[in-house]
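One structure follows; several queries about it will come next.
This view holds just a subset of the chains, kept in their places.
Chain naming follows the written order as A, B and C, and within any one chain the residues start at number 1.
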Amino acid sequence: MNQPQITPELVASHGLKPDEYQRILELIGRVPSFTELGIFSAMWNEHCSYKSSRLHLRGLPTKAPWVIQGPGENAGVIDIGDGQAVVFKMESHNHPSYIEPYQGATTGVGGILRDVFTMGARPIACLNALSFGAPEHPKTRHLVSGVVAGVGGYGNSFGVPTVGGQVRFHTRYDGNILVNAMAVGLADTDKIFYAAASGVNMPIVYLGSKTGRDGIHGASMASAEFDDDSAEKRPTVQVGDPFAEKLLLEACLEIMEADCVIAIQDMGAAGLTCSAVEMGAKGDLGVDLNLDAVPTRETGMSAYEMMLSESQERMLMVLKPEKEKEAEAIFRKWGLDFAVVGYTTPSKRFVVKHGGDVMADLPIKELGDEAPLYDRPHVETPLLPVIQAREVKPPIGIVAALEKLIATPELCSRRWVWEQYDHVILGNTVQRPGGDAAVVRVQDGPKGLALTVDVTPRYCEADPYQGGMQAVAEAWRNITAVGGRPLAITDNLNFGNPERPEIMGQFVGCLKGIAEACRTLDFPVVSGNVSLYNETNGRGILPTPSIGGVGLLDDFTKSATLAFKAEGEAIILIGETQGWLGQSVYLRDICGREEGAPPPVDLAAEKRNGDVVRGMIRAGTATAAHDISDGGLLIALTEMAMAGGIGALVLAAPESIVPHAYWFGEDQARYIVTVPADQAGLVLAKMKGAGVPCARIGTTGGDDIAVVGETPVSVESLKTGFENWLPAYMGGKA
Amino acid sequence: MKARVTVTLKSGILDPQGKAIEGALKSLGVDGVASVRQGKVFDIEISGSDKAKTEAALKDAADKLLANTVIENYAIEING
Amino acid sequence: MKSAVLVFPGINRERDMARALKLASGQEAAMVWHAETALPDGTDLVVVPGGFSYGDYLRCGAIAARAPIMDAVRAFAAKGGLVLGVCNGFQILCESGLLPGVLMRNAQLKFICRDVHIRVERSDTAFTRGYNAGQIIRVPVAHGEGNYEADEETLKRLEGEGRVLYRYCSADGVVDEHSNINGAAQSIAGIVSERGNVLGMMPHPENHVEDIMGCTDGRGLFAGLVAHLERAA
């Protein structure tokens, strides 16, 4: 086979900078072969090597007594007692989804599911965080419909409920949408599987679908900025096959159960290269691959192509030699390919043979360990002035603002999206999408998991440190609001071009905030993913560190939902309200100003207030609970009313706060709960005694949201606006 | 006029459907099937009598909607 | 009640179904692999569960309908044995010729997962004994291709012979275009075979059998089957 000459242009087209190439030359003492260049480009790109982010990720707290496995494996693992573990991770598929929304989204979901079941866990839930461009952008509708169909298409067919997520629209995502998918699985603590190979001369087995020319250079694409020619990168899109993945899941769990597996690694980004190198390097072993044995779907594939293919639904395993036949029989039963493609060796070299030739012979540890590591220059984001509520002129009245806000792209119902996801399959979804966190029963109970994804990018942009803290705090709060005890998070850090110091400054700032919040809230990071270069023609996305949170309920029947349950119950506001309008939805969507410092996060208050709310839910005192976030108090109250089909009579804003700031300010660490009226006095007294700011602000009942001194507005009509925007928009009518 | 637009997957693009059908045909004992790839046809009735114009309109339709040219090819046939 | 739940590659609601059967009957269902050629001895009820058999590639249920186990199911049904197909199971039963008609893509061309109301058209069958005629129950649907279609004559026969057992309706029982979730002919959600022993339906009663799901309207179907078999025994 003719191998191209290694030229500076070829090196550059592999995304390797001249100094990085120099490093390769020094490392191996010769010019790399074409296949070797491909291997280096796959291992050393941003996506696999984390070269811009690694340094800063080290600052994240990753430990707690309940953490079994933190970052560094396919997914994080936490202990939930009774010998059970929860395995979870979130991952992005941003660039592919922009190019081919349906397939990009499906392969994103497929990839994260594989990460979870590779570790021996049966997936029990999926979540997704989606960021799209402005609704008016000509591509947005097409992208929304393709991505949502793709997320659903894969999860529905695979057979896992998609129970939660986020959807946002903002012009800064016009050319770079974000598709972050999270998967959660359940395993036995004594049956977790890892990637590290062990033992010399062990067979390395290839399992799953055949290899084609899919997505060659996909990982490099995920690390490159878009420009107007990116249409040319199109042929690299991969096609997902959820049916094959479902078979792969059942086959993998079956051979794990049969105790055949020493090590297992899915083939994700940079396929065979990444997975084989990781297995060897983690186990301190070399790997000899024989590409002639790799099942291929196309003829004439070169070593280079096989090493870089990103065909989906494939796995690599090291099997116990005595169990090879048994494992093979299981795979054949499920109709999947099975081939011994190599062996572990004592040499610590990564050797790739094809057609009798050695196509690559590289030091295996150095491929990962010696990957470039950058401390990229970063500048801190300048702080913005605090907006004084009194200086914000309300352009319209409170009720008019409520009616308008509830039907905005930011705050309207996401039903159109989640109704395309099967969220009830497996029969364990106790709280469906639409609440603060989904609640999924663990097997037959009584335990339940509270699951959520959250981040507020406009806060992160205005103040990365506060925004980073807020994202974690809100995930924590969402879990708390359903009665869960927050245990750990996965993060998906989506940013622009790290070679720009302002962007790197956002990254560093957000990460500091995330770390601080995780530490204080005892909410460690156990897995995550970084997606950089989300930038088109020099304009970056809003910094978007999606936080996926997992919490535990000892008894899922003791969880709360946000819906008002009965008439005549006391409505209690917990947490302090100053009326913070900076970066609020009100300021942006009613006053047309995207300005000011975002609401500050007080982690001590978060903890104190949240612990009280959780206690009330467990004790059964709180009949409904909801945290206050985007849009503020009146929006949260309306959401509770719409969910329950019951109105509310609420007191006017206190004298000390201007009304629009009171109703729509986005102060943090706040919740609304309802309690039976006769218990309100006692509950308030107890909270005040514990130093928790709280007040009774009204009573449930009637058909309207009736604020004293304002015209009542019917819950039904608010709901119509709330439910209509997205379907109307997608139908071309908004 | 009646026209048919046939949309097929580009070679090299994975065809999960074709793969599953191939397997099913083999297990049903249909002889000699080596590979199956699935595509779509659109039978379109379109007004006008100018063949060139119709062809242009159909090409437009295929590019804009009927085919995803990232992964698919298409062919247009006009039958008077 | 001894039930056999068929498992085709790509089926994914078999666990939900087995759980519901166990709750209703107290007995574990047998899980029967598609490549088998016989049903377990003494099977009272065969269930074809939901999912995406063979990825639902080609047409929903088409490939599964030709699996080896289906010959045994046809023979079982021919002898009057009870067969229940839900969602993908309904599609498989149609493709296998055990029920007439086909399930086409939802009229809105989108997958749809939500609770719907269905009206129980009669209560004097094995599959509806647990309900009253005219009763309205709430159960989830989760499908992309549940739009039931058949030729005019078949539809006439189905209606004439009282073989439409479940129909999409509003919360207060109105059958109209608005409550017809997927555009099915005559709002059909479930039909039985000529002999009344094979039921196919799109909604998932098996997902509404426990309090935790906020509704237990699906129980009646399973409880009715148990009662029917006990009476027959």
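Going forward, contacts are C-beta pairs under 8 Å (C-beta built on N, C-alpha and C of every residue); 3 or more make two chains touch, one makes a residue touch a chain.
Everything numeric in this text was worked out from a predicted model, so none of it was measured.
Visitor: Since each distinct chain appears just once in the view, could you give the copy count per chain for the complete assembly?
Guide: Each protein chain kind appears in the complete file with these counts: A x1, B x2, C x1.
The rule is short, and it goes like this: only the chains that are shown with their structure count from here on.
Visitor: Can you check how far apart chain B and chain C are, centre to centre, with Cα atoms defining each centre and the answer in Å?
Guide: The separation of the two C-alpha centroids amounts to 34 Å.
Visitor: Using Cα averages as centroids, what's the distance between chain A and chain C in whole Å?
Guide: 36
Visitor: Can you list the chain B residues in contact with two or more other chains?
Guide: Within chain B, residues 16, 20 contact more than one other chain.
Visitor: Could you tell me which residues belong to chain C and also touch two or more other chains?
Guide: Where chain C meets two or more other chains at a single residue, that happens at 54-55, 57.
Visitor: Going by the contact rule set out above, which residues of chain C touch chain B in the complex?
Guide: For this pair, the touching residues of chain C are 54-55, 57-58, 63, 66.
Visitor: What part of chain A is in contact with chain C in the complex they form?
Guide: Those in contact with chain C are residues 149, 152-153, 156-159, 241-244, 246-247, 334-335, 418-427, 429-430, 441, 445, 556-557.
Visitor: For a test of understanding, state which residues of chain A touch chain B in their complex under the given definition.
Guide: 99-100, 103, 209, 212-214, 234-235, 237-241, 243-244, 297-298, 311-312, 335
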